[in-house]
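Every protein chain except one is present and positioned as in the full complex.
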Amino acid sequence: MNGNSKAPSKSRVEMTQLLLPSDTNPLGTAFGGRIMQWVDIAAAVAARRHCGRTAVTVSMDSLTFSRPVMTGDVVVLQAMVNRAWRSSMEVGVRVEGEREGEGRFYAATAYLTFVALGDDGRPMNVPLIDPQTDDERRRYDKAAGRRAVRLAARADRR
Amino acid sequence: MNGNSKAPSKSRVEMTQLLLPSDTNPLGTAFGGRIMQWVDIAAAVAARRHCGRTAVTVSMDSLTFSRPVMTGDVVVLQAMVNRAWRSSMEVGVRVEGEREGEGRFYAATAYLTFVALGDDGRPMNVPLIDPQTDDERRRYDKAAGRRAVRLAARADRR
Amino acid sequence: MNGNSKAPSKSRVEMTQLLLPSDTNPLGTAFGGRIMQWVDIAAAVAARRHCGRTAVTVSMDSLTFSRPVMTGDVVVLQAMVNRAWRSSMEVGVRVEGEREGEGRFYAATAYLTFVALGDDGRPMNVPLIDPQTDDERRRYDKAAGRRAVRLAARADRR
Amino acid sequence: MNGNSKAPSKSRVEMTQLLLPSDTNPLGTAFGGRIMQWVDIAAAVAARRHCGRTAVTVSMDSLTFSRPVMTGDVVVLQAMVNRAWRSSMEVGVRVEGEREGEGRFYAATAYLTFVALGDDGRPMNVPLIDPQTDDERRRYDKAAGRRAVRLAARADRR
Amino acid sequence: MNGNSKAPSKSRVEMTQLLLPSDTNPLGTAFGGRIMQWVDIAAAVAARRHCGRTAVTVSMDSLTFSRPVMTGDVVVLQAMVNRAWRSSMEVGVRVEGEREGEGRFYAATAYLTFVALGDDGRPMNVPLIDPQTDDERRRYDKAAGRRAVRLAARADRR
Partner (left out) sequence: MNGNSKAPSKSRVEMTQLLLPSDTNPLGTAFGGRIMQWVDIAAAVAARRHCGRTAVTVSMDSLTFSRPVMTGDVVVLQAMVNRAWRSSMEVGVRVEGEREGEGRFYAATAYLTFVALGDDGRPMNVPLIDPQTDDERRRYDKAAGRRAVRLAARADRR
């Protein structure tokens, strides 16, 4: 175990929101952008719990809604840092809905990358991640593949 | 040219926003989620211009901020449908910033998938895309590759 | 143990929010009303988890801020149904702050009363509370005293 | 009459709001937290009119909704400082609704405590209250009892 | 005096708002549009108090800011129906600021026209205005001139 590393659970965030009519389109379905806003804040808090500082969103991987959330649904977001590299962290966010008379259902998963900034506004090193459970180890391993895809996509864009 | 197809430019959307203090973190940098919310609305309008109906966000591909937007910046979002398949459409959104005393700069690109819904709430067919310019053809071709990645990722998630 | 009763933990809600500049007064201190809005939503979700239906706020007991939360603080709200009587439920909400470079601190406690409404818009019965732990039993017992104060105050107002 | 004291009417605030769909739950009833947010701002302005400075919310006494306000209702809030002690002030807020085709109705009363802060961020003395009318004297007298309850509750919490 | 007419004071509205950082541009000056939004709601409530129904904004006359309102200022809006013609009403709104350590100052005046709509969504007749005081009579008389300008401008636009 690395001396300067932390368990993923130290960064765990649970955020509960109620989906109001102002968050939905005329069909009663949540605006994707509203969910993304919550995803981003939940992830930012997780990143900050991991590194102890304000961190900024660098990228957001693909977000797929497997089931839409509707007006009146409760939305539960769970965020955790999966892995860290020097100054960047991958945060995973699981989004679930809770519908009156139906219970909880899976809605979406998102992966975001954050970078910690020092007082001079430049990237600074963050603690590494030391996974403790099988689930945490699986997320830690998969994070490497997602990072490779991100770096390849960035190179491709140039 | 397909009888039931439209040029990408028919769906073109330009959205201008001013980044207010309430849209930024304590460092003065835009919340990623706020930008994502605008990206989602600009894309939803483009999808609706293409198919003539309300469409819902199914997925959002990776979004990378190459340069942060700050309090006081103008944010210009340009959205257009790149390609369509049966009931789904890929919309590309280019995000630029405009800073006092500096001019315009590139900030981010996002790709979203929307599905058109009929009155019964089920997916319905949309017009295909008929690219007219070299740029439009390049985006049309690249959209196929992005779709393959999305379908592979979805299969992988099961 | 009552056949139609539930443990308080079944209604537990955790809500995480980030205090933005738009939520604070010129001194950088959170508007009490912003915190109250989050308190009310967290409590409403707890009440709904307990009774399985939308419930409306009937009253809010005294809320005292023992330490102000400031711009940039993370605010964590934990809500749970303490006790239920026919159609009404008392929900307790604990508010904590989390400041960069300082860790978590206690900010406030609030008690709210909710009533469950049936499809006809009239109060309907809810499950009773069956406390499981010492903490839950203590809250259950104290809820009776707070209810007596509320009923006395209401009688006094007439 | 105290040399450094003011009449309650000098701090009087009237706030009118229109209850929009985004302020209500799916039943069309106002979110308690939205009303509380308005109550807090109306009270903060009254406190500031009394002491001439920004004051922060220290506590909010019980708030009971005797009749819910609904989408489309006008909400009228009237706030006034009832009594002051050294650096703290009790503000009373009366909330009324106004429904199309029905006229005005009583909805709720709230009592809040504010503390004035000096430039150094520490509590500073405020003018005392000099009640002029019978109503003002009644509120002034009742404020003493409410304060005793608050202090007792605070002692109890330790 | 007309049998079906009302005094202007019956429609009087006072709205108090606190100007938050999210309502101002980077210079700390209120966004004109934010003030206009409050002006519109205050006027809509005055129109509704006059005619007893929801009324929609038809036009807004020129609005000139004689002094800007800034972050932290209290904004007081006073609205009243000046005159009515068949289904339309002119509402005047006076906007004042209140700055810490300075007191109240005049900020702007606005005149808006509203039309009352019946259940069928078509314009319906409203009570006439019966001015009682010299001020009310002056506003009533000046409203005729402003209406002539509006009608001329509308004819000019065709």
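Read from first to last, the chains carry the letters A, B, C, D and E; within each, the first residue is number 1.
Methods note: a contact is a pair of C-beta atoms (placed from the backbone, for glycine too) under 8 Å apart; a residue touches a chain by one contact, two chains touch by 3 or more.
All values reported here derive from a predicted model rather than from experimental measurement.
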For the chain not shown, touching visible partners are A, B, D, E
Interface residues of chain A toward the undisplayed chain are 21-22, 24-26
Interface with the undisplayed chain - residues on chain D: 20-22, 71-72
Chain B positions in touch with the non-displayed chain are 13-18, 41-42, 44-45, 48-49, 52-54, 72, 74, 98, 100-101
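One rule holds for everything that comes next: only the chains that are shown with their structure count from here on.
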State which chains count as neighbours of chain B and simultaneously of chain D. A, C, E
Let me spell it out: compute each chain's centre from its C-alpha atoms, then which one is farthest from chain E's centre? A
Which of the two pairs, A-B or B-E, is linked by more C-beta contacts? A-B
Inter-centroid spacing, chain D versus chain A (mean Cα positions, whole Å): 40
Where in chain A do residues touch two or more other chains at once? 41, 44, 54, 72
Can you identify all of the chain pairs that touch? A-B, A-C, A-D, B-C, B-E, C-D, C-E, D-E
